[in-house]
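First the structure, which I've put down as structure tokens, then a few questions once you've had a look.
Here the complex is missing a single protein chain, while all its other protein chains stay put.
Moving on, here comes chain A:
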Amino acid sequence: MTHHSAFSLFAKALGGHKDWPEQWPDAAPKPAYDAIIVGGGGHGLGAAYYLAKKYGITNVAVLEKGWIGGGNTGRNTTIIRSNYLYDESAHLYDHAVKLWDGLSQELNYNVMYSKRGVMMLAHNVHDVQSLQRHINANRLNGVDNEWLTPQQAKDYCPPLNISPDARHPVLGAALQRRGGTARHDSVAWGYARAAAALGVDIIQNCAVTAIRRGADGAVEGVETTRGPIATKRIGVSAAGNTSVVMQMAGLDFPLESYPLQALVSEPVKPTFPCVVMSNTVHAYMSQSDKGELVIGAGTDQYVSYSQRGALHIIEHTLAAICEIFPIYRRMRMLRTWGGIVDVTPDRSPILGKTPVKGLYVNCGWGTGGFKATPGAGDLLAYTMAKDEPHRINAPFNLDRFRNGRLIDEAAAAAVAH
């Protein structure tokens, strides 16, 4: 792997960027591995990287049925924050935010993490009380979050409409300054490149079709569209398709898969300095470094694997955006798309062991998985390497749906459920 630096970029620029080598080899599957990760998104590639980097398990394959980062990693709105209410969630998401810091240096690949601040708007008395409760809970957990008056919110984000006559007046806002955005494709590519350099095989166009188990029930390998592969350890990080993969091992999961849509506008000059979310009017927005406004909202209402959604959801989202930010009323939208998100009953992820020996799972991130990418990868790697969960992901086990210790995280989505 060639090392990237300011000098190497400059040298390539002089050559017209014509001779960039491939960043990692397109591997073919070997007959056996020490560990297999199912799902080549940011979470799965991250897990493979940390398995190799931290725990010395380098004989690892990442199996991706499509192309690297082509699922939810490339379909989200790239928002990073950790202002979650409950202790367990705050620790989990802040673990990821701490890893985002310095990730570009660690991977030697620019993931463009930008701490531009995530601002959540309060439009009514309930919002004010709820957000202030979040701020207090966050501070007790060492997560930064602060209250802004409407004028302070306007100063932080000038396009905001704080007129008292607005349909949804802004009564204040909660701001997490460490929150922000990152370039989602770079996260997948950076992890893939760094993992491959440590010996991990990244195998695309390789769908898992069955999970093989021995007489004692433990996993012995997988059947794939590119032939059988033997392994004693499988980490499933397959987002919306987790239920399908788990059923190959005979496990029914507390998950439902919904389309989550997002859209971008035509690119314009920088006008929008941060991320703004509103639970009440059901929308969130930021501006990418390319200049597009990146907009998202809630999921579609029915279970689907279609990777597209209904137009009336988009109309609802844009009506909310136009109300809060009147300056964008004449902005034209360029593209919309959908990703399939796996939602748990308590809106918190499942990250840990399963009843099947050698089978580990990282799923249920619902509408908010991107922000957790480095943390989820790190914790899945820990759980697979030690065969026990780290204390941060221990509460996010599968048993909680049986013993009732749910983590009922209303802040799990940026928008109300």
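Basically, contacts are C-beta pairs under 8 Å (C-beta built on N, C-alpha and C of every residue); 3 or more make two chains touch, one makes a residue touch a chain; residues count from 1.
Here is the rule we use: contacts and distances are computed from a predicted model.
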Task: Protein name (UniProt record) of the chain left out of view, among "FAD binding domain-containing protein", "Dihydroorotase", "Sarcosine oxidase subunit delta" or "NADH-quinone oxidoreductase subunit D" - done: "Sarcosine oxidase subunit delta"
TODO: Could you tell me which of A:Pro254, A:Pro273, A:Gly291 or A:Pro326 touches the chain that is not displayed?
DONE: A:Pro254
Task: Touch with the omitted chain, as defined above, among A:His3, A:Lys18, A:His312 or A:Arg391 - done: A:His312
Open item on the list: Residue by residue, what part of chain A touches the chain that was omitted?
Closed with: 241, 243-244, 252-257, 301-306, 310-312, 345, 401-403
